[in-house]
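Left out: one protein chain. Kept in place: all the others.
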Amino acid sequence: MQTSKVAFKIITLVLIVTFILSGCATATTVAPVAPAATTAPVVAPSTSGTSVKDIPQSLIDACKTEGMVTIIATPANWANYGEIFKLFEDTSGVKINSLDENAGSADELAAIEANKGNTGPQAPDIVDVGYAYGKTGIDKGLYQPYKVSTWDKIPDTLLGIPAKDPAGNWTGGYYGVLAMETNKAAVQNPPTNWSDLLKPEYKGQVALTGDPRTSNQAIQSVFAAALANGGSLDNAQPGLDFFNQLNAAGNFVPVIAKAGTIAQGATPIVLAWDYLAFGDKDTFAGNPDLEVSYPSPTIASMYIQAISAYAPHPNCAKVWMEILHSDEGQLAWMKGYAHGVQQADLEARGLIPADLAAKLPASSAFASAVAPSPDQLSAAKKLITEGWMTTVGVDIPTPAP
Amino acid sequence: MKSRGKVWAWFFIILGVLYFFLPLLATFIFSLKAKLGVLSFQSYINVFNDPKFIRSFTASLLWASLTIIVGIVLFVPTAFWVRLKVPKARTAVEFITLIPFVVPAIVYVFGLVRTYSHPPLLIVNSPLLLVSAYTILAMPYLYRAVDIGLRSIDVRTLTEAAQSLGAGWFTILFRIILPNIRVAILNGAFLAFAIVMGEYILAQYLAKPAFAPYMAVLIQNRAYEPAALAVLSFALTWACMGIITLVGRGSGQAQVGGGH
Partner (left out) sequence: MARPARPKFSWAWLGVMPFFLFTFLFLLYPSSTIVIRSFQDSETGKFTLQNILALFKSPYIIGAYWISIKISLITSLGGALFGFLLAYSAIRGNMPRFIRVSLLTFCGVASNFAGVPLAFAFIALLSPTGLLIGWMKLFGFNPYFHGFTLYTFWGLSLVYMYFQFPLMVLIIAPAIDGLRREWQEASENLGASSTQYWRHVAFPILLPSLMGTTILLFGNAFGAFATAQALTGGQINLVTIVIGSELRGDVLGNQGVGYALALGMVVIMALAIAGYTILQRRTERWLR
């Protein structure tokens, strides 16, 4: 009958396609690569003890036994993490399993929690989260303490906030400073400071990289605006007022800025972390030309890393942490324009190559950067998320006067 | 009067074509701007040079195909049975088929992980779980497509006629009903296919390869390649669906009891 012929055809086609594709698909699951010793095994740390070569071989071997490390929310292009991936693979020979590169910090913790007891590749071993999530993770029992061998090289405080948890539950890795990223092809006269943004020539051109109710970058952008308009780290309201003004002037465009929208011209002026802005500048390579400048005052935000309390591959996670805080790891981040927590120490020991030092912005450019504490951040977040809709939102039922 | 009807028909078609085509055109033109000052296919070359593109695309193709099969096998008999034998179940079934719309994907995937990462139900690593989850995501569309297909034919008469000729349920379902709702199933399959290809969260948190995460990473970092990718995946998916249509080709008008 005609039916069974058709059905037969469909099923056959699907089976053939499936068969072929399963050949392709299985090729994507790579078995752990046989480790090739790239460095001479070192058992005891050397005198400086800060290089990846100084990571104890016993730890590396334990990691090789585990066979995999699962990371989350860590794109290769974020602050040059790609080089850190390579450092890890060269040191340990172990495959990196990367989950959801676009995950937010809350997702990362939720993933740890949901995967309690699961040793499969769905469970993250290590997380890279926003500063506010240090305390949350500890409170929820999601982190396990580990102090890297370069622990003493990490300052106790940086920008006025702790750069590491005293018990070792989390460690600050790098921080970013809020900057202004401008598409020079679309904007002939780039703004340089907060007050510039209100000028009529920038109508419909100023954007954020996220939704201020969700995104760390966006909330900090509003928070930074507060600092510039009479507010402080304890008072974020002027930030909302500033964006209110910006919106009323018609300068604010609500599109969430991505590389594409910046290049296309829909969001030519963006407030973003400096390492992302400089990264975009390199990626675009002049098409279009980008200008990155620091407004004053501005805000800095530290990102912290922690090992999951339920990590299926804890030794690999430890190797990862060691790499992050080795000289090479910190330099990798700096090559990505992020500010490594150990930068001062590296400078003191003269380990920063001249070409890298020339590429980086002078620290005087962002001398006005301050970092909020977790409590200040929580208070600001609450204020901003609740006030945002009445500030720039549309269609909100206005409460009766 | 008929010619006036035809004018209206052309009007709506042209309007529809313009609405669908212009945004694509804008994306396409933007994708050609990867090289400063000239129009070139550089962004497409970059995309093709990336091995992750083909890998992730074919992985999603695999998931989509399996999802369609599972969906048809599950939902066609169910919709048939509900229409014919258990109409009282209809409200409950329809409600369930619409629930996937209101469950946030992130909540759903963590629920799946929690439920299926412990023995005896340790299937969190299995593709079976991902395909089942995708079937659930496609359920609103697939079920509704099948349901409307069944409404459009006289199920009762067909079934009774077949039964009176001695056909068993399997024959009725797969040799009589199925061919008559071919268009509906095909369209439902298109929808299921597109959904799986565009799905992001489930594949990521179940640690399986997929296309949408690859696209999402590009969107974050590259300006022109995402546009090229959008155009490419659009064209490729359209081609796949064209192939599916050719394979399942038959006349648009089904043979229904009563037409002879």
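Structural remarks
Letters A and B mark the chains in the order given here, with residues in each chain numbered from 1 onward.
Definition applied: contacts are C-beta pairs under 8 Å (C-beta built on N, C-alpha and C of every residue); 3 or more make two chains touch, one makes a residue touch a chain.
Not measured: the values here are computed from a predicted model.
Checked against the hidden chain, the listed residues B:5, B:37 or B:166 yield one contact partner: B:5. Across A:62, A:256 or A:344, the single residue that touches the chain missing here is A:256. Residue B:195 is the one among B:34, B:66, B:195 or B:210 that touches the chain not shown. For chain A, the residues touching the absent chain in the complete assembly are 104-107, 110, 130, 132-133, 136, 186, 204, 207-208, 210-219, 253-256, 258, 260-261, 264-266, 377-378, 381, 385-386, 388-390, 392-397, 399. Residues 1-2, 5-6, 8-10, 12-13, 16, 19-20, 22-27, 29-30, 74-75, 77-78, 81-82, 85-86, 89-91, 93-96, 98-104, 106-108, 110-112, 114-115, 129, 132-133, 135-136, 139-141, 144-145, 147-149, 151-153, 181, 183-184, 186-188, 190-191, 193-195, 197-198, 215-216, 219, 226-227, 230, 234, 237-238, 241-242, 245, 252-254, 256, 259 of chain B touch the missing chain (whole complex, contact as defined above).
By definition in this document, only the chains that are shown with their structure count from here on.
Interface of chain A with chain B (complex): residues 1-4, 6-7, 9-11, 13-14, 17-18, 21-22, 24-25, 27-29, 70, 75, 77, 97, 99-103, 107, 110-111, 113-115, 117-118, 120-122, 258-260, 262-264, 279-280, 283-284, 286-288.
Put simply, chain B touches chain A in their complex at residues 30, 33-36, 54-55, 58-59, 61-62, 65-66, 68-69, 106, 110-111, 113-114, 117-118, 124-125, 174-176, 178-179, 182, 201, 204-207, 209, 213, 216-217, 219-224, 226-227, 243-244, 247-250.
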